[in-house]
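Shown here: the complex without one of its protein chains, the others still in place.
Note that the chains take the letters A and B in the order they are written out, and that residue 1 is the start of every chain.
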Amino acid sequence: MPRESLKYLLIAAASIGFVILPFVLESNYLLSILIIIGIYTLVVEGLGVLMGYAGQVSFGQAAFFGIGAYAVAILTTRYSWGTIPAFLAAIVLPALVAAVIGRPTLKLKEHYLALATLAIGILVHIFFNEGGELTGGPSGLTGIPYLKIGGLVFDQDYKFYYLIGVFVLLVFLGVRNLDRSRIGRSLRAIRDSEVAAEANGINSAALKLKAFVFSAFLAGLGGGIYAYYITFISPAPFNFNMSIQFVIMAVIGGLGTIWGPLLGVSLMVALGEVLRWLVPLFIPNAGGEYQIIFYGLILVLTMIFKPEGLSTGWRKKTVSDSEEQEQKKENLTVSIRR
Amino acid sequence: MHVNLYLQFLISGLTLGSIYALIALAIVTIYNITGILNMAQGEFVALGALTACTFYSAGFSLPASFLISVVIIAIVGALIERLAINPVRNASSITLIIITIGLSIIIRGLALLIWGTNPYSLPAFTQGGPLQVFGAAINPQSIWVFGLLIVTVTGLFVFMEKTYWGKAVRACVINRMAAKLMGINPDILSLMAFVISGALGAAAGVFITPITLATYDMGFALGLKGFVAAIIGGINNVGGAIIGGLLLGVLEVFGAGLISSGLKDAIALIVLIIVLLFRPQGIIGVVIGRKV
Partner (left out) sequence: MVRRIIVLSISILTLLTLVFAGGCSKQDNTDSASKSGETINLGAVLDISGSSSSLGIPERDTLRMLADQLNAKGGINGRQVKLTILDNKSEETEGVLAVKRLIDQENVVAIIGSSASGTSLAMVDTVQKEGVPLISLATNSKIVEPVSERKWVFKMAQSDELIANSMIKYAKSKGIQKTAILYMNNAYGDGGQKALNQAAADNGISVVLLDKFEATDKDMSAQLAKIKNSDAQAVMVWAIPPSASIVTRNYREIALNIPMIHSHGIANQNFLDLAGDAANGIEFPVGKIVVAAQLPDNDPQKQVLMSYTTDFTAKYNTPPSTFGGHAWDAFYMLVNAINESGTDRAKIRDSLEKTKNFVGISGVFNMSETNHNGLDDSCMAMVNVTDSKWVLIK
């Protein structure tokens, strides 16, 4: 099986590369790029499960990312919690929030769900701004301590690099197992046709909720690490634009795949860094605006020519699918006309 | 107690509300004809406003700038429909939403390149200070905005009820497949929808600029409010968009005035979520529906 062996070869090479990379690079800058890629990958991996497997979209993922980061910041600076309990809270809290709001929200279909998650995302952002003393308001919170696990203090980039590497690996394995499990198959069934899935005894609402909670859990994990890494947070990085960026990364990498999120995130972050020093070489007065246009173009072109993402398949646009939409719309109109 | 205070709130609320209603109208128009939620609608408003500012400062008269801007943005709408929407007409609604988000990012980036971050302004359409009514001030430009709202609604009504294309649109809304079978070309309707919403967005942008000023990033906040208004009112009907818009504006100003300025956007969003959960067809949906 040349394909299989090639795959294992790749994996082996990647793991060796991963371990020795900090020694080869000797640069905190390059490491920090990889760390940021790792943090975003955690978030996007969760979003990928939600979008790719459960067929739901969330335009509010930055909110869960932010809840994780704020949990760490508030608990360590305001309530002197230890760094590990605060970290656990950063993971659990967003999942809890998702479980509470997910139940009613996931009943909504398609664009209604998109708008509801968008509204929730902005609401949470408003809460960060309006939290007064608790969240530090628009000025944010400074002085977040370094993460301590046992005697190990995560105060250097290379330590974070290994930490995030371990988490990303765990998440990969988790998603891979999910992909091959009953839940994964059921989720895909829901994505392809909710009615058919229900008819086959799948409790679609419960499963979609699980996917939503899982995505929030991963976003919280990423947020917690982010807070420990930057040691300062303000509401700004957790706004609607970040939610959109997460969606872009997920979509570009490809939904419903394990590698897609990593690819999408790496592409976007690396591109950003390349453009940062490349563009001013050619256009001295240019700033990030070229990049914004570039991102938009990539997104639109991907959606038009390769809506399944750059790695592999998303929602198949079958005949039955568009008919179903027609039908739904018809029902809606009829019910309103009534 | 503070009657004139509340009156001031109401007037400010209706001003804001008519701005939101105009944007909601454009969103509803596109949605009903094509089934697309156009997340780039706010950018049409920003583009329209900025284009008019540029032509005005280049020496064109105000009405000329207005017309040029409306025509240009209508063309932009047409281009967008042909290049980005038409090729993926049958994609899932999430794909289409993401495409319009991408478009809004591109437009905002281009606007930033062309106009920079500085705000621009246009003079008020009629000179003179604010009108005083029972101790509350009314900005004359608000009346213009309100007027545009009425003209637009009337125009849309006449178009829908009296013209062939209007009937085609309604047929399309009721049953797209049947409309297609009867020889109505949804392709042209879709193009038309984007032209109309581009023009409408630009018109709204020009009318509100004397009040709100024009910046490259004004579109996002306005577009979002337009959405909230459209959903509150009921995305399927024009009347709902207007009532939703006005309601949102009034709610926002009273929220800022009586509860907290920081939480006023939260109030609007909470209303949105409640409406989504309990009345996805919009609060107006049922009322209007019965009448028909």
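Keep this in mind: a residue touches a chain if its C-beta (ideal position, glycine included) is under 8 Å from a C-beta of that chain, and two chains touch if they have at least 3 such contacts.
Keep in mind the model is a prediction, meaning the values are calculated, not measured.
Residue-wise, the contact with the chain that is not shown comes from B:Ile19, picked out of B:Ile19, B:Leu149, B:Leu189 or B:Val275. One of B:Gln8, B:Thr29, B:Thr51 or B:Ser190 touches the chain omitted from the figure, and that residue is B:Gln8.
Even with one chain removed from view, chain B keeps its contact list with that chain: residues 2, 5, 8-9, 11-12, 15-16, 19, 112, 117-119, 121, 129-130, 132, 136-137, 139, 208, 211-213, 215, 217-218, 221, 253-254, 256-257, 261-262, 265.
Of the residues in chain A, those that touch the hidden partner chain are 3, 6-7, 10, 25, 27-30, 32-33, 36, 129, 137-140, 142-143, 155-157, 226, 230-232, 234, 236-237, 259, 263, 266-267, 270-274, 276-278, 280, 287-289, 291-292, 310-312.
In this text, only the chains that are shown with their structure count from here on.
Our note on geometry: chain A versus chain B, Cα centroid distance of 31 Å, whole angstroms. Listing the residues of chain B that touch chain A in their complex gives 35, 37, 84, 87-88, 90-95, 97-99, 101-110, 112-113, 173-177, 220, 224, 227-228, 231, 234, 236-237, 260, 262-263, 265-266, 269-270, 272-273, 276-277, 280-281, 285-286, 288-289, 292. Residues 57, 104-105, 107-108, 110-112, 114-116, 118-120, 122-123, 126-127, 129-130, 240, 244, 247-248, 251, 289-290, 292-293, 295-297, 299-300, 303-304, 307, 315, 317, 321-322, 325-326, 329-330, 332-333, 335-338 of chain A are the ones that touch chain B when the two sit in their complex.
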